[in-house]
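I have a structure I would like to understand better, so I am pasting it below and will then ask my questions one at a time.
Note that one protein chain is taken out, while the other chains of the complex remain in position.
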Amino acid sequence: MNDHVYKHIELTGSSTTGTDHAIQNAISKAAKTVKNMHWFEVVDTRGYIDNGAVQHWQVTIKIGFRVTD
Amino acid sequence: MNDHVYKHIELTGSSTTGTDHAIQNAISKAAKTVKNMHWFEVVDTRGYIDNGAVQHWQVTIKIGFRVTD
Amino acid sequence: MNDHVYKHIELTGSSTTGTDHAIQNAISKAAKTVKNMHWFEVVDTRGYIDNGAVQHWQVTIKIGFRVTD
Amino acid sequence: MNDHVYKHIELTGSSTTGTDHAIQNAISKAAKTVKNMHWFEVVDTRGYIDNGAVQHWQVTIKIGFRVTD
Amino acid sequence: MNDHVYKHIELTGSSTTGTDHAIQNAISKAAKTVKNMHWFEVVDTRGYIDNGAVQHWQVTIKIGFRVTD
Amino acid sequence: MNDHVYKHIELTGSSTTGTDHAIQNAISKAAKTVKNMHWFEVVDTRGYIDNGAVQHWQVTIKIGFRVTD
Amino acid sequence: MNDHVYKHIELTGSSTTGTDHAIQNAISKAAKTVKNMHWFEVVDTRGYIDNGAVQHWQVTIKIGFRVTD
Amino acid sequence: MNDHVYKHIELTGSSTTGTDHAIQNAISKAAKTVKNMHWFEVVDTRGYIDNGAVQHWQVTIKIGFRVTD
Amino acid sequence: MNDHVYKHIELTGSSTTGTDHAIQNAISKAAKTVKNMHWFEVVDTRGYIDNGAVQHWQVTIKIGFRVTD
Amino acid sequence: MNDHVYKHIELTGSSTTGTDHAIQNAISKAAKTVKNMHWFEVVDTRGYIDNGAVQHWQVTIKIGFRVTD
Amino acid sequence: MNDHVYKHIELTGSSTTGTDHAIQNAISKAAKTVKNMHWFEVVDTRGYIDNGAVQHWQVTIKIGFRVTD
Partner (left out) sequence: MNDHVYKHIELTGSSTTGTDHAIQNAISKAAKTVKNMHWFEVVDTRGYIDNGAVQHWQVTIKIGFRVTD
């Protein structure tokens, strides 16, 4: 922990499978450019409906990552 | 999008399986009488407990549908 | 319902599997010492990330149980 | 509980008597057209003042009722 | 005011012109089927962007109308 | 309504009788110095406990009054 | 006040009579096992409906009590 | 900035024209008696409806002004 | 929608003209460096006052844009 | 406590030293004109930055004082 | 982290010195009976005023501790 500083970014991930999968999709995409991610927090959960069924689950999360020197 | 107007309704769906399934149950029920549903948003997530286990998952959602002329 | 009184406790459950499982873990642990649990409500949903993937899902819930005489 | 679905409506009841009575007034009015009401939740409590006294208590509530097939 | 009861509905109006116009659009549409509307309250303000400019302003409002006998 | 301007003040009233009475007490006290009060809104409800019973009910309200020229 | 420490517990009281009575019921029940209770704060107000009338008023409160050495 | 102290007041302005105008009306009225106003913040936006159209836009704002010695 | 991921940024735009214009100013500035912006949401509305009039309208918005591969 | 009535005012204090000092500054200023102040509550904490350092800590508080007859 | 479960308790600590010290006082008191405390979160910050100065700083915190088997 020391005197580390963390930065937060907010992302919306989507998935045709479910809410947990939408969260994992957002994190996987972020991992391509962001290092040292430590935690996430769900901000809100939404989805798109078509033909009386959920077509895309969409979860907005904050991700915290450690700022390096 | 044009100058469409959307109406929102709030429903609680329940399921013995899990939170995503409770959402889908609420939407399936609504689909019997509501046309043109476009999105949902989770308002809160609760459940009933019996014998130290979740018996029913209950998720309250807002659904938005387009108002037709 | 009568004139029963309910007490609420707040717990965070964690799981390597997903959010629903983290909720069930918190309730199972509470069941070892708390009787008459009736409902839960999700307070917030978080998780720990390592190597660009969710390692632990963490869900904080309030549990309500009936106070006996 | 099974896989029932509940719908929520929001009403404001008023009363010259007090807050509990304003809630009961909203529910009595709703009962004329809505079946299977199960619970209410207070959203906010307001009132109109005239001559330095409360003339009407106004309580806004959400009511949940079971959707039948 | 007497012992009137008011019901609330939630709508999203959209407009290519601006936020005030989106509110008026939602109310005009509601006026086709709802009588005795008395007030509105803004719930949230959003919009769609294309080519670096707002294409549609979208305002979600609650409308209160008096329930007649 | 015209182009009137309203000012809001926030008060806590207390009572040994109950919550509605605490609200009325705050308004009666305000009426000694404030004219043209039109409405109130409950901000929060608290109380002091002694010997396992409520000794004072305390309700914090916002009061709106019309600003005269 | 000195350097006292207070602990908070959250309870739901119910009553067939009204909201103030539901609060008092929760406090009376707590008084059987908790000493040095000083204040309460209303968290939310709900109730169960049957036959178009409130059958039980349910008020959730936080109670603060002084921790003794 | 130094060690200045600011006081906040809360006002509702109304207008037949629109939301921005309602804000300006509240500030103009306040300016007759309050000096050194520095900023405002919108608290909520409402309005009165008649004949299916907005008759008065009502915006509640907090105004901050510097307290002089 | 597919499995797209959206990132959110938060900006405050200002304008001497009004709130809608302040939103458009923030989006125009962002458009110089951000591609694929899809929506905005108002976070809060403030302004600076001088001589009893609004000098600058300031609106804070979240903007969502699609993350490309 | 009796049937006392309390009024609340909202102030922002600033300090070059820190957050606790900014609170004390707001209270000291208020004490010049307000009698019978009993408590404060922090509403939000902000500050101004220059040259990569906090130049002024700004804390907004509500102060409650007893209204005398 | 594994599948640990954490319980939260809410306490108010007070101090004549300042807000950080009030937090530490609450934690020191809790440490006499609670093992495995891991984190705290500030819920609200208040204080008592006498003679135009803060006499007691009061900070309410949630503390999370690991539940052992």
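A few remarks follow.
By written order: A, B, C, D, E, F, G, H, I, J and K. Residues from 1 in each chain.
By definition in this document, a residue touches a chain if its C-beta (ideal position, glycine included) is under 8 Å from a C-beta of that chain, and two chains touch if they have at least 3 such contacts.
Since this is a predicted model, take the numbers as computed values, not measurements.
Although one chain is not shown, part of subunit J still touches it, namely residues 18-19, 44-49, 51-54, 57.
Think of the hidden chain as still there; on subunit K it touches residues 19-20, 23-24, 27-28, 30-31, 37-42, 63.
Where subunit I meets the omitted chain, the residues involved are 9-16, 25-26, 29-30, 48, 55-56, 60.
Quick note on the criterion: only the chains that are shown with their structure count from here on.
Number of steps on the shortest path from subunit E to subunit J, with steps defined by chain touch: 2. Touching subunit C and subunit K together: G. Centroids of subunit A and subunit C (each the mean of its C-alpha atoms) stand 22 Å apart.
Distance from the subunit B centre to the subunit D centre is 22 Å, each centre being the mean of its Cα atoms.
Rounded to whole angstrom units, the spacing between the C-alpha centres of subunit D and subunit J is 38.
For subunit C, the set of residues touching two or more other chains reads 19, 30, 48.
Taken as a graph of touching chains, this assembly fits none of the simple shapes: it is neither a line, a ring, a star nor a complete graph.
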